[in-house]
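Note that one protein chain is taken out, while the other chains of the complex remain in position.
Note that the chains are named A, B, C and D in the order they appear, and that numbering of residues resets to 1 at the start of each chain.
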Amino acid sequence: MRRRSGNPGSVFPGIALVGGLLAAPLFLPLYHVNLLTEVIVFALYAVSYNLLLGYAGLLSFGHAMFFGTGAYVTAVALAHLPGLSVGSAILLSVAAATLAGVVTGALLLRHKGSYFALLTLAFNALFYAVATKWHSVTGGDDGLSVNRPNLDFLGVHLDLSDITTFYYFALITVGALIGYCWHFTHTAMGRTVLLVRENEERMKFLGYDTNISRLLLFTFTGALAGCAGSYYALFFEFTSISAISIEMTTTVLLMTFIGGTGSFLGPVLGALVYTLLHDKLSDITDRWPLIMGLIFIVMVLYVPGGLSGLIVSIRERLAGTAGKNAAQPLEGRKP
Amino acid sequence: ADTIKLGVVEPLSGTFKDIGERYLAGVQYAADEINAAGGLLGRKVEVIPIDSEVKPDVATRKATKLILKEGVNFFCGGTGSSVGAAMSALMEKQGGLFFTYGMDAASLTGEKCNRHFFRPGGSTDGRSYALAQWVVKNGYKRVAGIAQDYSFGQEAMAAFKKKLKELDPTVEMVAELYHPLGTKDYAPYISQLIAAEPEVVFTSNWGNDLMLLLKQGKPMGLKAKFVCYYANDDVLIKGIADDEAVIGSIGAEVYMLSIPTEANKAFVKKYHEAKGHYPTWLIGKGYTATMFWAEAVKKAGTTNVRKVIQAWEGLSYDGPAGTWTMRACDHQAQVPYWIGEIVKENPFFDHAYVADATMIPAEDVAVPCEETGCKAMGK
Amino acid sequence: MLEVRDIHSYYGKSHILHGVSMTLQEGEMVCLLGRNGVGKSTTLKSIMGMVRPRSGSIRFQGRELIGLQPYQVARLGVGIVPEERRIFGSLTVEENLLIGKKNALDGGDGAQAWTLERVYQVFPRLHERRTNKGRHLSGGEQQMLTVARTLMGNPRLILVDEPTEGLAPLIVQDVLHMLAQVRRSGVTVLMVEQNFKAAVQVADRFYVMGKGQIVFEGDVDALLAADEVRKTYLEV
Amino acid sequence: MTQFAVFVLHGLAYAGLLFLVSSGLTLVFGMMNVLNFAHAAFYMLGAYFSYSILQWSGNFWLSMLLCPLILFVIGALVERFLLRRVHQHGHLHELLLTFGLAYIITEGVKWIWGNYSLAVSLDGFLTGQVSLLGITYPVYRLFIIGCAVAVGTAMSYVFYRTRVGIIVRAAVDDHEMVNALGINVPLVFMLVFAVGAALSGFAGVIAGPLLTTYPGMAAEILVDAFVVIVVGGFGSLGGALLASLIIGQLQAFGVLLVPKLSLALIYLLMAVVLVVKPSGLFGEEA
Partner (left out) sequence: MKDNGRILEVRDLYKDFSGLEVLAGVSFQVAQGERHAVIGPNGAGKTTLFNVITGKYKPSGGSILFQGRDITGRPPHQLCRMKISRSFQITNAFQELTVFENVRSGVRCLHGLRYHFFRRVDRDVAVNRRTEELLHLVGLGSVADAPVSTLSYGQQRALEIALTLSTDPELILLDEPTAGMTREETAEAIQLIDRVTRGKTLIIIEHDMDVVFSLADRISVLHYGRILASDRPHVIRDDQRVKDAYLGEG
C-alpha cells in the first residue's frame, strides 16, 4: 500500500464526516448523541493505535496500558485536586501516559516482531495487576467514579454534565487532535516511521537512528492513547480496571483492524462500526464478542485491508484501475 | 397507565450468574405479588433485568442506556459492592434511585453514601458484628480470617476484628489473609491458615470464592470451623458435593430459609407452592427489599424520586425476616440478623443445610449514625 | 537423464536466466563454467526447485521437475551441494549427515550405496570431527560435509555448486578427487565452477554461461580451441 | 520448616503446569518462528474437553489420553488451513490470526460450556493425600509435578536424540536446505504445530482438577507463559524449565511473604531480566 501525500481519497470523506458530526445533535436522539461521543473518544484511541500498527508496523497488545493510565490519572486527579479544570486533568493524563510510554518503550523496543507483541501483552498485564492491587489509589476492583467539572475557558462557560455540550466539547477537541494526527502522517517523523517499517536497515544507513524514531513514535501514540483514556473517563464519569485491561487492547485492535490499517480514516470507521455493532448486538445476543471475533478472523484471512481497504479496492475496481495492492498495510518482513 | 420500571442490576452471565439469577427471582416474585394485588399506585411494576457481569462499568453503561432511552429511574441490585458504588454515583448524577439487598460493603452507606442510594438489607458491619458476637459467645480464642481483596472483603474483615476486640480483648487474630477476587488455587492461603492453627476461620467470601475455599480446605488438612457470611447457600453446598466440608460451618444473614417465625413460614409455604422450590437466602433478600421499596413508593404516592426518597426515610416494614426500619441518617436499614449452623438433617434439602436460625436483634449490631462516616444526607 | 530446455528464471523483478538449455547423460560429469553472477547457481537452483522457472521445461529421467517442491525433486534422486555451504551450524557433523539420510518414511529407494561408514571411509576428516558442531568446521571441512550430507541421500544426480569456492588450493585437489570418486560410483554429476583450471581436470563436457545464457557446449579440446569464448566469458 | 517445604511443593506444582504450557509454546516458536497466541486457548480447550469426557465416561485417564489427540488434530487443521494461508502476509498476520483464534475459542467456550467455572472432581487415589516427614500433601499436586517431569524428559529426548528432533532443529537453522535434502518441511511444520497444541491440551487436562475450568483460564496462563518465555529466553526448552521453576516459587512464596505484591512479582522479575539480559536467561543475543 502506498500513501501518496495529500491523498484526496482520504480528505473529502473527512470533510463530509465533520459536517455530519456537527449537525448530528440536531436530528439524533440524546441517547445516540451520547453513543456518538463514545465513538469519537474511541476514534482517537484507534487512530493512535493505527499510527503504531498501520504506519510503524508495530503490533502492540498493550495499548490499553496507556489508555488506562490516562483514564486513571484523570479520575484520581479530579478526585484529589479540587477545582482542577478539565483541561489540566487531560494534560496531566497525557503527561503520565507519555512518561509510561518512555519507560516501557525503553524496555520493549529492544525487541521487534513477535517478541515485541508478546512483551507488550505482558506489560499490559503488569499495568493491570498494579491497577488491581493498588487499591488505595485506583480503588482496585471497585473503580473510581469521576465528576465531570464544568469548562471555564477564556470566559466561555460550558456545563459539560450536559450530554450535548460534552458531545461538542469532545467533537471539537478530539477532532482537532485527530486532524493533527492526519497532518502527522505527512510530517518528517510520520514518513520516517513508515520508512523504518519498510526497511529499517536502509534507514540506518541513510543516517536515521531508528531506535530513537521508534521510541518517539511509541511514546507519541502512548500519549494519544492516554488522552483518549482521559476523555473516556470524563465521558463515562467512571474509571474501572477494564479501562486498563487486555480486553481494552483487544477492543482497539478489533476497531483498527476491522476499519482497516491501510488508510488514515480506517480506524475511525472501525471505531464507529465497532461501537454501533456493540450497542446493537449486545441487545440482541450476549454472544456478540463471538460475532466480532469471527468478523475479525474472516478479515485477517480474506480482507487484510479492513473495511476501508475493501472500499478502496471496490472504488478502484469501479474506476477500472485493478486494485492490485489496495491496502496491504502489514507487509511484515519475515524475520 | 404505563408501568413502573425497576432495573435489576445483577450478574446474569459469568461466574456469579447463579447469585444474580436468584436475586432477580426474588425481585421478580415481589413484583408479581404486587401486580397480582393490583399493582403499585395502580400501575404494574415492570422488572428489567440488566446483566452487570459484576463490572461497575458494564452496569453503569447499561443503566445509562435505560435512563436515556426508557426513562427508567428505579434500580436495584445485590451483587458486587463495586457495582453498588458505581450505581450510587450514577444515580446521584442522573437523579435516580438505587437500592440494594446484597451489596454489603459498609462504605456504601458510609463515606460513599448519598441520598439516592438505599440499603434495605445487611451490611458488612452488621453481619460481621453478628458473627463476632457468636464467636465470643462460644468462647473461641484463636481466630483466623480470609477475605477477598476488594472493599467488601476488607470492610467485612475490619468490622469483624473491631467488634471482636470490643467484646473480648483476649481473642487472638492468628492470621488475616486477603486474596484476589476469583482466585482458583487456595493452597498457599490454606497452608498459611493451617500453620496459624486457628479454632475458627472467619470468611466473607461468596460464590465461587467461597466454594473453592471450603472445597480445597479439607483435603489439605484444614480442621478449623468456618464462620462465614454466606455459608447458608444451597447452591454452594450442592456445588461442593461433599457435606463433610461444610457441616459445622456457621452462616449469618438478614434472611434465611430457616427463620422460625410464623411470617416466614407463611412466606416460604406460599412461595414454594407458587414456584416449586424454596425462597432461599438471596431470593428472600431480593423479595423483602423490593417489598420494602414498594412500601416507600406507596407512601410517597408518586414515582417522583425526590418524594420517594423522603417517604422511605424513617419508614418501617414488617417482613418475613422481622421488622426493618430505614434509617434517615445513612439510608441503612436497621435489621435483625439470623445465625445458623450447617447440619446434615434439614427439612428442605437432601444435602446438608442450615438448622433453625437464632436472631440477633438489630440494636446489638447497630452502628451509631455518627460512626458511619456518612456526611451526604444533609437535606 | 537430465534435459533442461529453455528455462527463464527470475529473482523478483530481475530476469536472471534468459533461456538456458542443457542435457546430461547417465553417469557423465558435466561442468558449468562462467563468471560471477551470470546465473550458474540459479540454474542449479532451478533444477532443484529452489527457484521456480517461469517458463521452459526440466525433465529428469523423463519426469517433469518444474513445479515440484525441492523435497520432491530430492526424492526422485537429485541432490544439491549449494554454493553457500549451508550446513546446519547448531547440529553436530554426524547429525548433519543423518539429516541427509533418507529413510523409508521419506520415500528413498532401498539401495543404500552411501552409509555413515562409507562416508567416513571417504572423508576420514569428518570422522575425526563427527561430534563437533557444524559451525566450528573449517571452510574445507564444511565443504566436505555438504557433499557428504548430499551423498547420504543416495542421489542419482548431484548438482555441485562451486565445490572449490574459497578453498585453499590443496583442499581444492581433495575435493576434486572426491568428486571423481563419487562419479565413479555411478552418480551423475553437474558441477558449477569458476575455476577453469580445476574444472578441466575432472569434467567430460563443459557448458559455458554468459549473462543468463549458454554460450558454449563441448569437451575439453573444443573448449581449449574456442579462444573467443574463453576470452569473453571466462578469463580476465 | 514444614511450612517452607509445603510452599516449595506449591511452587513446584504450579511450575509443572507452567512448564507444560510454555514448553509447547516455545517449541512452536523455536521451530516455526510463530508466536501462537492461541496456545493458551488450546490449553483451555483441553480442560473443557476433559471436563466433558469426564462427564460421560467418568474416566480421568481416558480424557488424559483423548484430549491431547483431539488438540493434535485441531492444531494440524489450524496450521494447514489457516496459518499457512496468511504466512505470505508476514508474521504480523500470523500473530493477528492466532490472536483472533484465541479470542474466538474463548468466546466459543463461553457459549458451549457457559461462562462460569466448572469444578472437575476426580476420584481414586488422585484425590487423596500423602504424608511424609510430617507434611500432608494432596496426591494430585505431586501427580502434576510428575507429569511435567515426564513430558519434559520425553520432549528433550525427542528433541535431542531422535531423527525427528534433528530434522526439526535443522529446519530452524535453514528450512530451505532441509527441504532440498528430501524432507517435506511443510509437513514437519504442521506436525510441530500439532504437537504444540497437543501439549497444551494435555496441560489443560492436568489443570482442570486443580484450578477448576473457566473461560478466563486461557488469558491467565497465557500471560504467565509469556513471562516464562521472556525470562527463559525464546525457543529454549531449558530456559522454559528454569523460568517455570523460578516463577512457580515466586508465586507460592509471594503469597506468603509479600501478599500485597504477589500479583506483580513475576512482572518485576520480567522487567529485571529485560534490563539485565534482554534475550532471556538461556536466549542467544539477538
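For this structure, a couple of remarks:
We take it that contacts are C-beta pairs under 8 Å (C-beta built on N, C-alpha and C of every residue); 3 or more make two chains touch, one makes a residue touch a chain.
Remember, predicted model here, so these are calculated numbers, not experimental data.
Shown chains touched by the missing chain in the whole complex: A, C.
The missing chain, though absent from the display, is touched by one residue of A:V39, A:M203 or A:I241; that residue is A:M203.
Only one of A:A176, A:I212 or A:V298 touches the chain withheld from this view, namely A:I212. Contacts to the hidden chain, counted on chain A, fall at residues 1-2, 5-6, 183-184, 186-189, 191-192, 194-195, 198-199, 201-210, 212-213, 216, 220, 325, 331.
Against the chain not displayed here, chain C makes contact via residues 12-16, 35-37, 83-84, 89, 133, 135-136, 139, 162, 165-166, 168-169, 194-197, 211, 235-236.
The criterion applied here is as follows: only the chains that are shown with their structure count from here on.
No other two chains have as many C-beta pairs in contact as A-D.
Ranking every chain by how far its Cα centroid lies from the centroid of chain C, the top place goes to B.
Centres computed as Cα averages put chain C at a distance of 43 Å from chain D.
Chain centres here are Cα means. That of chain B falls 81 Å from that of chain C. Between chain A and chain B, the centres computed from C-alpha atoms are 40 Å apart.
Shown for chain B are the residues in touch with two or more other chains, namely 13, 180.
Among all residues of chain D, those that touch two or more other chains are 110, 263. Applying the touch definition to all chain combinations yields A-B, A-D, B-D, C-D.
Residues of chain D that touch chain B in their complex: 3, 6-7, 10, 13-14, 110, 114-117, 119, 121, 127, 129, 136-138, 141, 210-212, 214, 216-217, 251-252, 255-256, 259, 263. Residues 163, 166-167, 169-170, 172-174, 176-185 of chain D are the ones that touch chain C when the two sit in their complex. Contacts from chain A toward chain B in the complex involve residues 30-31, 34, 132-133, 135, 139-143, 145, 161, 163, 236-238, 240, 242-243, 286.
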